Every structure is written in C-alpha cells, then in structure tokens.
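Apart from one protein chain that is not included, each protein chain of the complex appears where it belongs.
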C-alpha cells in the first residue's frame, strides 16, 4: 500500500503492467524525457525508454491510434496517451468504427487490446475540457472508464490494459492531481461496474468524474438537512452499470443524474434509455442535471456556471426529494 | 409540382439553390461526370460543372469538410457530398468540435452555413450502413436531418442549405430510390420539426428513416386488430422535436421508439433523456426497439435480423398497448 | 533475421495471377457487389508473393482475396466470406471481400473506410520490430487512398521510427471516376515518400517480375532494419470500379490500349518464348483454374446462410464465451 494521487496511480498501474508484460508499450506526445503532459507518464521514460517502449509521437493522432490498432491485432497491448479527449475526434475511424468492431467481426478470434488515455474536464487547464464522451458511446465495442479515486485509477487502468477490447480511459483534470490516498495494488475492479461512493436512503445521485466529487459534497450538505443521498460513481461509462443505478434508485425512490457532459448524448442519455426503454414504468422520478447543449465556454465565470456546482446538485436533490415519495407528478 | 424520388428531390433542391445563390457549391467524390455515387448529383455536372461549382474531391474527407468550414466562414454556402455516413467519423474535428462551435464562440457573428450529405442505412448497398448518428448528436451546434419522403427530402435539403449552422443530411439508402411522389417546391419545412406521418389514438410510434416506413406498415397491420398507432417521423434528429413526441404520447398513452441506430446514443436515447430528465414522472410507458449494441453484421439474414422489422414493430406496439392504459407497472 | 521467405518461380507467379483472375472473374459473374481486379494482378501477386508466415500483410481491398489465396486460404472459405454464408470464417459478420482473412498476420479494412489499413500495417510493423526482428509488414493501397491523411501520418511515423514496412501504391489510375493524374498532385506519388526520406521506386505495375524485384529490395531493406520503403506500381483497372460501372469517365480506346498490356499475357508470352510453358499448357491451366473457381464461387453463391448465429455483444469476452 502506498499513497498516490490519481495521476500517480495511473502511472503506477502502467509501470506495473509494463514490468509484467513486455507486449505493453506506450505511445504519445511528449511522454518521453518531458514526462508527459501534466506529468502523465512521470518516470516511465527512465524505466522503459531505453527499451523503446515509451514512444514520443508526432502530431498525428489518427496514426497514433491506427498504428496501435494494428499493433494490437498483431499481438501487442499498446497504450496511447492522446493527451486531451477532444483529440479523440481525430481517431474515430480507427478507434470507434473499426478497432472496436474487430472482435465482433471475427467473433472474438482477433482482438484489439488497446488503451487510449485522454484528459478532460473543466478545471486547472483552461481549454481542452470536452470529454466527447457521447461520441465514444456511439461506437459499440468501445469501453469507456472514468476513475474518480486513486484506487479506481490504479485498478481501472490495470483492468483496461488487461481487457481485450479497446478501452478509453477518461482522466479528469480536476481530479488527477488531487489528494493522495492509499492504493492497494492487489485490488481488482471490473470494467462495467459502478460503485456506491456514499450510501443513503432518500435519493440516488448518479455521476461520473468531477460530478462524483461534487455529489459527495452536496450529499454532506443535504445530510445537514436530514436528507441522505446515495452517490453512485458510474466509473464505467460503457458498458453502463444500469442494474446498480436502478436498484439504488428503486430503493431510495428518486434518481438525480449529475453530468459534466452534454445532454442529448453521453452517459446520462444512455442511462435514461436503459432505464426507460423496456416499456415498464419507472418506479422513481429522474432528474438530469447537465450543462446546456453548447460547447464549453472559456471565461472562468462562464465555465463555472456551465457545469453543475455542489449547490446546483444539492438544490436539484432537494427539489427531487421534496414531493411525497411515490407520487406521480405528471 | 412534379413527381420525384427522394434522391431526385434532393438533387432538385440543390439545383434550385445553386441557381438562386451563387455562393452555393458542391464538393464530393465522383460527383462530376460520374453523376455522384448512387446518382446523388445526377445532372448537376452538366448545369454547374463548367462554373467550377461541382468539385470532384480526392479521398480526403477531413479536408473536404475542413475546406468547407473555411469557405463557409469566408462567405460560401458549401455542400459536401460525403458519400457514406461512416466517413463522417473522419471529419468530427472540423465538423463537430469546431465548425459547429463557431457560431457559439463568436456569439452568432461568424457562422458556418454548411451542409454535409451522407448516405446510410441497411439496404441495397451491402456495407456502409452505419449512420454514426450518435456521434453526430454528441456535438452541440450540429443539426441533423433525415427525410423519409420526396417532399421532405426537397424541403429539408433546402432548409439545410439556407440554415446558418452546419447540417448533416442523412439519406437512407433504402428510401432514396423508392417511389416517386409529388413535390411542391414552394413548401417550407422547418429544421427541428417532427411530423405526424399517420394519426392514431392508441399509441405513438416515433421513428426516423427506414423505421418510419416500417412503422407505417406496422400501423396498418395494427389497424386490422383495431389498434390505431400514431406514427411520428422525427425528421430532425438534432434538434429533436421532443414537444411533439411528448404531446402525441400523452394523448395516445404510450410511446414506442423504433430506431435503426445503436442504443446508448442516438435519437432514441436523446428522446428518453429529454422526456425523462425534468424530474416529473412520465404519464406514459416507453419502449425502445433498436438493434443490439453491435456493429451492423454483413450477412443478409443477420442484417435483417439486426434491424427492427415491420413485425417487430407491430409486436412491440401490441405488447405496449396491452396493459391497461395509465397503469404503473413497475 | 528470420528466414521465412519462400521463393516462388516465375511460372508460380504466373499461376498465382491466373488463379487470382479466375477467382475474380467468377466473382464478377456471380456477385453484383464485387470490385473487379482484372489487370492489376501483377501488383498484388508480385508484392505479396515472397512473404513468409511471420510477415504481416495488409493488401489493398482490390485484390485482397487473391493475396489470401496466395497465403493459403481456401477459395471456398473466401467465397463464403464474400457472400456472407455459413462457411464464412466470420460467421457472416464481416464483408469477406475487403479483408478476407483477418488475423495477427493479416490486418486490413474493418469498415468500408479506406486509408486506416495503412496505419494498421504500420502498427503491425512496430509490433514486429519489437518482437520478431527480421519480419516485415507489406501494405497495399490504391492511388485514391494515397491521398487520405492517415496515409501521410503513417508514412511519417514509420520513417521517424525506422519501421520494417513496405508501402505499395497500387495505382490503377482511378479512384472510382477520378484519375490519379488529377487527384495525386505532383509528378509522382512516390515523391511523397522521398520527401520523408523513405527510399522509393516506380515500377511498371503490369510487369510482375519488376514488381517482385522492387518489393524484394524493399523487403530486404526492412528485414535488415533499414526502415520503410515505398513502391509505386503503375497499372490499370481493366474493368469498372464495380459491376455495372457506366465508365463515363474514360474512353474505350484507353481501356483497349491497356488491355494490350495484360500482365498475365505478358508473363505468359515470356515463359512460352523461353520454353518454360507451352501455349497449350497455359490454355489448359487457365481453363482449369477458371473451371475450378467457377464451381467454387457458384456453389458459394448458392449456399445457405440459415445457420449463422447473430452475435449480440461486441465484446471479446462475450464473443468467446458464446462460441
């Protein structure tokens, strides 16, 4: 056990995987002697650079991911550090349309074990906030994970590297260099499993990334009012753990989804579709709290108004909790 | 008035726009003397080729769309014939991330009036079925229209060309060369407005593209059993006309969404999010009928099992209609 | 350095071209969605003939089935893949025409979108360079495909990393209707590789021996660790882009002129002149190949797809546990 930030935990998981498995290599821009954008590969150059396993790439994201798909088919387990998630938009043909389809097309005989790392989210790095997660969810076969704790950062990174499918690891810039916490390197986390970050009985708040942290804070505020919110960290945005969210909301009686991604597409919409689409009526009301359907504005004040705040989450939770439980309001 | 197929109606709308407005030009692969893939630009080369307004492009989709974004900012109203929707995945940075954000970033002072045509859908052309519509819905500012009748094909194409925002026109390959119908060249259709294709009182079936045609056929089958289904043609997938769908479903008491696109992202999920997300309980049950979350399989038998059939729609409608109206089943 | 290279005789090259054309022409008769490769055999047969099982191939889609044949795939399985029927190796999940035998040593198109396979081959070469020194990846792509951005990116990356990959531009002078003389700006597409410091050759793509020699040099360079090479092979698409192509964009005279330069007839004439083949034997072999492929493709066309099972998850683990 040792204490790490999320960023350190991701690097540790990569280092451990590279030590254990020579088929793992890393490609990205400025990941060599520079140590990775925002220190995303700190120390890896010293350990693995001489082996040619930490490859500095030129600005050519489609080829970075495309070569990784080819290398993965041939037998490697590449990790591409794509720097920012908005660059994923340059890679959707090799990553989404094709790489994610190979296992299906070959009925599992040929696989593309590939991890793509991408930083996203509002926060310290002005700009590059877009996660483009809705775009990722549009391609079947692609897994998308988004850790919010150092432990999950370690365990999900390891699970992603071991997975035989392409996995995008979304790394939230407001969380990466947050508080250190103990990381147990033996702990497994399955891709596709959400987690209850805080138990509660009065309503469920489902969230991912930074919104989990804000939901937990909001839950503390709510607790002061006697409202006990259960916070579900989605962790895996594809596949989504609808079962856990549904079970929680059925128990608490209400579901608030707090998301930093755009409405209309992304985990919130996918969750609604999964909850609603079987023709049964939901036993609980659902409220989505998301930014407006616009690009992320630049100004600090606009950016912070754009993304749900702790207060926004707490207010929405109160409003959702207020009606007598079980009443149909429509 | 004259009788046209959908494909002819789209070409007519483009020809009319090019005649009326010299800032409109067309770029695409094989759109010159070849007449366009699947005759998508039939006759335009003869009328406008000599003016340099029908430009045969090399295989470079990102630059086709990228140059169109630049030309549009500078004052043109370009139309890009991208051939197949799966190639949209090559263009998401200039089209989705950037072109669609310019109006927002400049608060409407600079716009990108750009139309991207893309064929999609299961059907005669084996392969190239993917619409990638979920990916399109992930980018705020991008409009997406999908006509299902020659009249809408004409009117929506015209509206798309006149619109100051980037618009993707999804052209379903199973409908493009279908039956001819009268087209009134003076009729306006607003982007963003769904349409009731068939009125009914017992349940609502919302659909787009080929699924509209199948829903209408299913509605005829249902009528034989005394069930009157209302069929809503979404027509505009972004923005979605949630208000019309909601009003229809509130009136009929149930909503079946039949879609050819993948679950988890796309118009069905967006609709669920819009219907569900305000914290009120829905007054009607919702059932989604969609392909499984996989790529489109190749074999004819697998492909037809993949996409909802007329019988699938009718069966789902019957099951949804069966419970006593208004009962909460969960 | 691996020694997986097999040596194929000139008669063997001729036979491979004959077999390729027999399969191709049978498909033209039976499959309305086929992309005819007649006339281009010297490029893809010459380019992939000398590779071993450890080498990675990523052929251009036009001719991809011929490359699979050359590497030992059964024509019946390939044909089933093209039609998407029971006997197909993908269980009907994939278009067997454009990437007929996907595997760790055969990477290709996985949608209908051109260009990416050049990156896949480059990535496979990166894998080979790390794990199997001496092995090489050979990648074919059309003149039209050469313009897509990912090709430029991949070539730069390969040059920068010194990867063991050979790029073969199968220039049949058209991308559907657009002539490569128009679409490929500049004098020679091979200059794009030269600009990146990649050794490049321009060969007569209707001369299988010239293609084989050019590729051989390039492959040897790659095997020796001297990085990527580029071969531009000028050929001609004797048929339409697809079946029923109206071909309004070129003249019958042009087509006729290139028919005179048929790569199979050309090598056959040389072999006959040198006494390595008799005209009668050649005719008999061609007929035998045609009859064999006709029977195989016709049977494949009539085969059932009733027993195909539809996968409902795209994930590797689900697909494995289901099978």
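Note that the chains are named A, B and C in the order they appear, and that numbering of residues resets to 1 at the start of each chain.
In this text, contacts are C-beta pairs under 8 Å (C-beta built on N, C-alpha and C of every residue); 3 or more make two chains touch, one makes a residue touch a chain.
Just so it is clear, the model here is predicted, and its values are computed rather than measured.
*Asks:* If I'm reading the header right, one chain is hidden. Which shown chains does it touch across the whole complex?
*Replies:* The chain that is not shown is in contact with A, B, C.
*Asks:* Of B:4, B:17 or B:62, which sits in contact with the chain we cannot see?
*Replies:* That would be B:62, which touches the missing chain.
*Asks:* Write down which of B:5, B:29 or B:100 is the residue touching the left-out chain.
*Replies:* Residue touching the chain left out of view: B:100.
*Asks:* Of A:166, A:200, A:295 or A:308, which sits in contact with the chain we cannot see?
*Replies:* Answering carefully, the residue with contact to the hidden chain is A:295.
*Asks:* On chain B, where is the contact patch with the chain that was removed from view?
*Replies:* Interface with the chain not displayed, on the chain B side: 23, 25, 52-53, 55, 57-58, 60, 62-76, 78, 93-94, 97-111, 140-141, 143, 163-165, 239.
*Asks:* Take the complete complex as the reference. Which residues in chain A touch the chain that isn't displayed?
*Replies:* Within chain A, the residues touching the omitted chain are 29-30, 32-35, 37, 56-63, 84, 86-87, 89-90, 126-128, 130, 292-295, 297-302, 305-306.
*Asks:* Residues on chain C that touch the omitted chain in the whole complex?
*Replies:* Where chain C meets the chain not shown: residues 147-153, 155-156, 159-160, 182-188, 191-192, 194-198.
Convention: only the chains that are shown with their structure count from here on.
*Asks:* What chain is the most remote from chain C, judged by the mean position of CA atoms in each chain?
*Replies:* A
*Asks:* Where the CA atoms of chain A average out and where those of chain C average out, how many Å apart are those spots?
*Replies:* Using C-alpha averages as centres, the distance is 40 Å.
*Asks:* Where in chain C do residues touch two or more other chains at once?
*Replies:* 90, 93-94, 111, 113, 115, 149, 311, 313-314
*Asks:* List, in ascending order, every residue of chain A touching at least 2 other chains.
*Replies:* 93, 97, 100-101, 104-105, 140-141
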